[in-house]
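Note that one protein chain is taken out, while the other chains of the complex remain in position.
Chain naming follows the written order as A, B and C, and within any one chain the residues start at number 1.
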Amino acid sequence: MKIDIFYFAWLRERVGLASEQVETEAVTAADLVEELRARDDDHAAAFEDMKSIRVALDQELCDFSAPLKGVREVAFFPPMTGG
Amino acid sequence: MKIDIFYFAWLRERVGLASEQVETEAVTAADLVEELRARDDDHAAAFEDMKSIRVALDQELCDFSAPLKGVREVAFFPPMTGG
Amino acid sequence: MSVRVQREDFDLGVELTTLRSGRHEIGALVSFTGLVRELADGAPISGMELEHYPGMTERALRQIEIDAAARWPLQASLIIHRYGPLAPGDQIMMVATASAHRQVAFEAAEFLMDYLKSRAPFWKKEQTGSGGHWVDARTTDEAALQRWAASPASKK
Partner (left out) sequence: MSVRVQREDFDLGVELTTLRSGRHEIGALVSFTGLVRELADGAPISGMELEHYPGMTERALRQIEIDAAARWPLQASLIIHRYGPLAPGDQIMMVATASAHRQVAFEAAEFLMDYLKSRAPFWKKEQTGSGGHWVDARTTDEAALQRWAASPASKK
């Protein structure tokens, strides 16, 4: 399946991309992270500290164990600091 | 001693006065209330329900047991309802 | 810190802008505005008269502001309270608090309101179809003070 991936804040800076489209068969968000890590050093560095990373599937905050089935948009970002 | 007495809200309406000056030897605010009650029916009616009356001595909220010595201004009023 | 007791209305936006103007250490600004409701216990009111105790009112409000500043690291605060005749929808009063962080600003504003309700000498008389009625103090307002007695200052 094709998934649009978005990166925000320092994740965007470390990956060096604001977004990318990937073809993946990953079952969960965590599986997708493993695939992305294997891409190159930038991705590996970005996903080094998973405690500081949150994931949203189709714009809803989710656990990394959440299934990707039917999901079109995945976003990775650090804890939010608005307000 | 001479004391200026002020009444507010429904106490003012029941006494029929916003203020009056009295000559008194009352030792406490409670003693002063007893003297005022004896003045006439309006005063007696105003001070009927003491649970609903507060007293300020020289513009500070006090207990009715507080001494009047040196006090120039006494105010009686119901519980406050500002805000 | 400042306190104003006045008959005339106030401009909430102007007051809040003035309060924080040029004060770049402020990160959080909280305001509370009290308004005249059109209903009193379900009955429509045509207006309200706010009586106060000139002299004591200003003293009481200043003391409440001093107490708040002693408990929380506030960069600014403001209390404005009106008296005289008011109509439904009118502004009755406002408090504002400014601090580096939001919890301080929120707590201090609630503290100001809780004490103002039960310790500042104002009395409301509402006009309804059946005449004028002095508003009863709510027991919940006196109870609201308890939480500040129980908990020590949260200095954040």
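Heads up, the rule we're going with is that a contact is a pair of C-beta atoms (placed from the backbone, for glycine too) under 8 Å apart; a residue touches a chain by one contact, two chains touch by 3 or more.
All values derive from a computational prediction rather than experimental measurement.
Contacts of the undisplayed chain with the visible chains, over the whole complex, involve A, C.
Considering the complete assembly, chain C touches the hidden chain via residues 11-14, 16-17, 20, 22-39, 88-89, 100, 102-103, 105-106, 109-110, 113, 140, 144, 156. Residues of chain A that touch the chain left out of the display are 6, 8-10, 12, 56, 59-61, 75, 77-83.
Following the convention adopted for this analysis, only the chains that are shown with their structure count from here on.
The greatest centre-to-centre gap from chain C, using C-alpha centroids, is found for A. Per-pair counts of C-beta contacts peak for the chains B-C.
Mean C-alpha position of chain A lies 47 Å from that of chain C.
None of the residues of chain B touches two or more other chains. Among all residues of chain C, none touch two or more other chains.
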